[in-house]
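Heads up, one of the protein chains got dropped from this complex, but the rest are sitting where they should.
Just so it is clear, A, B and C label the chains in written order, and each chain counts residues from 1 on its own.
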Amino acid sequence: MSSRCRERSRVAALAALTLIAALVAGCERESRQFDPPAPGAVLARDRPTAMLVSRYERNAHALAAGKRLYTWFNCAGCHAAGGGGAGPALMDDVWIYGGDADAIVASIAKGRPNGMPAFGARLSNDQVWQLAAYVRSTSGLAPQDAAPNRDDAFLTRTPESFMDSQDPGRAIPSAATGAGR
Amino acid sequence: MTRRERIPASVPAVRRGDALDVADLPSYGFAHRSLMWWGNAGMMAIEGVAFGFMIVIYFYLQSLSLQWPDAGKPADLLFGNINLALILASAIPNYLAGRAALDRDTRRVRRWLYVCSIIGIALCVVRWYEFTALNVRWDDGAYGSTIWVLLGLHTFNLVTDVADTMVLTAVTYSKPVEGKRFVDIAENCGYWYFIVLTWLPIYVVVYWAARF
Amino acid sequence: MMSGIHDVRVPVGPQAAAITDLWTLMLVVCTVVFVAIMVALAIAVWRAPRATEKAAADLAEHPRIDRRLRRGVGWAVAASSLLLAGLLVASFMTDRAVARLPLHDAVRIDLVAHRFWWEARYDAADPALAFATANELHVPVGRAVIVTLYADDVIHSLWLPSLAGKKDLIPGRESTIAFRADIAGVYRGQCAEFCGYQHAHMALFVVADPPDEYARWLARQRAPAREPATAQERRGRELVETTTCGMCHTIAGTTARGRRAPDLTHVGSRQTLAAGTIPNSATERVTWITDPQKVKPGVDMPPIDLPPRDLVAIAAYLGSLE
Partner (left out) sequence: MLRLGLGMIAGQYRARPRREAATRMLRDGDGAGSESARALERTWSDARGIVGFLSANDHKTTGLRFVVTALLFFGAAGVMGGLMRHQLALPEQHVVGPDLYDQLFSMHGTTMMFLFAVPVMQGFALYVVPLMIGTRNTAFPRMSACAFWLYLFGGALFYGAFFTNTGADAGWFEYVPLAGPQYGIGKRADFWNMLVTYSEATGLMVAVDLATTILKMRAPGMSLRRMPLFAWASLVTSIMIIFAMPMVMLAANLVQFDRMLGTHFFNPSEGGDALLWQHLFWFFGHPEVYFIFIPGLGFLSSIIPTFARRPMFGHDAIVLSLITTGFLAFGLWVHHMFATNVPELGKSFFTAMSFMIAIPTAIQIFCWIATIGAGRLVMRAPLLFVFGFFFVLVIGGLTGVMLGSVPLDLQVHDTYFVVAHLHYVLLGGAVFPLFAAIYYWFPKLSGRVLNERLGRWQFWLFFIGVNLTFFPLHLLGLEGMPRRVYTYGAETGWGTWSFVSAVGQVINDLSMLLFVINIGYSLVKGARAGNDPWGAGTLEWSVASPPPACNFYALPVVSSRYPLWSPPGDVTHVRGLSAEIREALVTTVLDARPDTRYAYPNPEIWSFVAALAVTVWLVWSVWSVPGFAYGLIPPAIAFIAWYWPNKKEAAEEVSWETEP
């Protein structure tokens, strides 16, 4: 095999790899998985698995669903549009109980002292994870190409896709999510 | 001498036997005789349509709105007025550059293109300050969005034509200068009139339409 | 499964009838025009002699033929212009007929389109008498109905083929449509503007009741939800109140107060679930609650992860809410 030929096959391999990367990235960001995963997979309380990251935090559909639920379930009643009110702010880099997805999932599902109710029984696991992913996106922790844009509503806040990443200062950085980028 | 007379009539094609000999026809021509003029006219039509519809959008949204501007207050006039004065003034060196191009006078062309470029750069700087004086952000509401895009569209054309002018100035140094290049310069001057003329309605819309 | 009449050519209201008349007229005229053109073409093809590529083209002037052709084309153009003008007049007249529905004593309904269901609100002067239902409008036969249309999210379009034309529901804009059903029956309608994954499953039924039946229906709807009668139904209500259901759905008289999904106060009286997607039977209710995404992928309803017994209890309770 001549070196030129090898060169060419290397280029081809590289192109194929790029293509696969694009495919994976595109599919991860854009897939609309309507059926929730098996309950066991979602309930894992240790570090979020790659599946969960790809399914929620890097997925435009899940983030949009999270945003919808945030409005529907009146999270804004306490947390306002992420800026905080009766509840703590969500769009900054301060996380009282940790800023990675599983910590937020725990906060939503189990509740926290001083007012945060437990929604575990009243929301499906899927919804909790969607909410958690959305909450992280308000701090710019979701990839910009999957994060929600502005709403067709009164302008109350910067769209999530514009948020600069607020690296969780006091929170334990999440290895698996790699700060969302 | 008017511009019209400066575009000489054609040297005729000559009949030789059953053929029409065109060897003596000029190898380039100015204004509507050149292909470039027609291409340029097409481009101006395209951009003119875009400007026109942006203005239509402005008034459409205004007609739907109870309060206009719906956010912020009307733009400050200072820089807009400076821009208006400057852009109207720029028509003069532009005219002179165009005439020099028709005379195929490299030195005069260059001189006036320099003046045009300098005014053009000044216009870009003023334009920057205009954006800061709009008193509204593009994402504050429909009013802000519209005037930002309107001004942005014109700025895009302004910047590209100023860049064009500068490139043409630089290109006059690449010798020899063939006749066709003077056609390009003349056409660039024609395009600049378009920038000047479109600025008038856009100026009125951006700066005055929200005041009444 | 409930199926309603939904055919432009089977009108049951004065407006749809006017449009159907116009349709018939257009169909006849257009068919005649089509046939005429095809016959003209056929005659032209049939009468023209055949030739080959090698035949010299005919450049000679044929004043007589040309005159005849000119006359023919002229007449054809004149005839088509006249026909078009006639159709135009017919269209305008139909338009006026459609707009002239007498509206005195009309029933007023607010209809909000959501992805992917219809929320109907029957307002009343006394707020206690107002109620909401979903995907199934009841209207009295012979009385005009004015529906005020709102869109909650994206653009939808209300289309009831047998009753009236369609009207878009556009976010930020309010619009109205009026119609009258002259015959009792069930009329199917559907969202006609593409609105997302489940645009296909966004049907709406208009049930035209005789006036007394309509009054009975109205009275029933105005009452709060029925109290559970059996232990199973009681268990069902408890589950609805304590699990995910109450986050989105309302059942008047219980703690379920969500406002984001169809009002379930009288869900048992409705013929279908999920905007006409499945019949409202006990088994289908269980299927729907267990895995709505299988029935209607992309719908906002989440699957409920409960033991089968509980699911059956919820289904039984909901079925009892007539």
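Note that in this section a contact is a pair of C-beta atoms (placed from the backbone, for glycine too) under 8 Å apart; a residue touches a chain by one contact, two chains touch by 3 or more.
As the structure is a prediction and not an experimental result, all values here were calculated from the model.
Student: Using the whole complex, pick out the displayed chains that touch the missing one.
Tutor: A, B, C
Student: If the hidden chain were put back, which of C:A106, C:I155 or C:V286 would touch it?
Tutor: With C:A106, C:I155 or C:V286 as choices, the missing chain is touched by C:I155.
Student: Out of C:G253, C:G268 or C:G298, which touches the unshown chain?
Tutor: Among C:G253, C:G268 or C:G298, only C:G298 touches the chain that is not shown.
Student: Kindly state which of the options A:A22, A:A50 or A:I96 is in contact with the chain not pictured.
Tutor: Residue touching the chain left out of view: A:A22.
Student: Write the list of subunit A residues that the hidden chain touches.
Tutor: 22-23, 25-27, 29-32, 34, 60-61, 63-64, 144-146, 148-155, 158-159, 162
Student: For subunit B, enumerate the residues touching the unshown chain of the complex.
Tutor: For subunit B, the residues touching the absent chain are 7-16, 18-30, 32-35, 38-39, 42-43, 45-47, 49-50, 53-54, 57, 60-61, 64-65, 68, 70-71, 104, 138-146, 148-149, 163, 167, 171, 174-181.
Student: Kindly note down the residues of subunit C that lie in touch with the hidden chain.
Tutor: Its contact residues with the unshown chain are 1-3, 6-9, 16, 18-19, 22-23, 26, 30, 33-34, 37-38, 40-41, 43-45, 47-59, 62, 65-66, 69-70, 72-73, 76-77, 80-81, 84-85, 87-88, 90-92, 94-95, 98-99, 153-155, 157, 159, 161, 164-168, 170-173, 175, 188, 190-201, 276-277, 297-298.
As a working rule, only the chains that are shown with their structure count from here on.
Student: As a quick test, compute the distance in whole Å between the mean CA positions of subunit A and subunit B.
Tutor: Each chain reduced to its C-alpha mean, subunit A and subunit B end up 47 Å apart.
Student: Just curious, how far off is subunit C from subunit A if you go by their C-alpha centres, in Å?
Tutor: One centre to the other, that is 38 Å.
Student: Can you list the residues on subunit B that touch subunit A in the complex?
Tutor: Interface residues on subunit B, with respect to subunit A: 139-141.
Student: In their shared complex, at which residues does subunit C touch subunit A?
Tutor: 171, 197, 242-244, 246-248, 258, 260, 291, 293-294, 297-300, 302-305
Student: Please output the residues of subunit A touching subunit C within their complex, sorted ascending.
Tutor: Checking each residue of subunit A against subunit C gives 32, 34-36, 39, 65, 68, 72-73, 121-127, 152.
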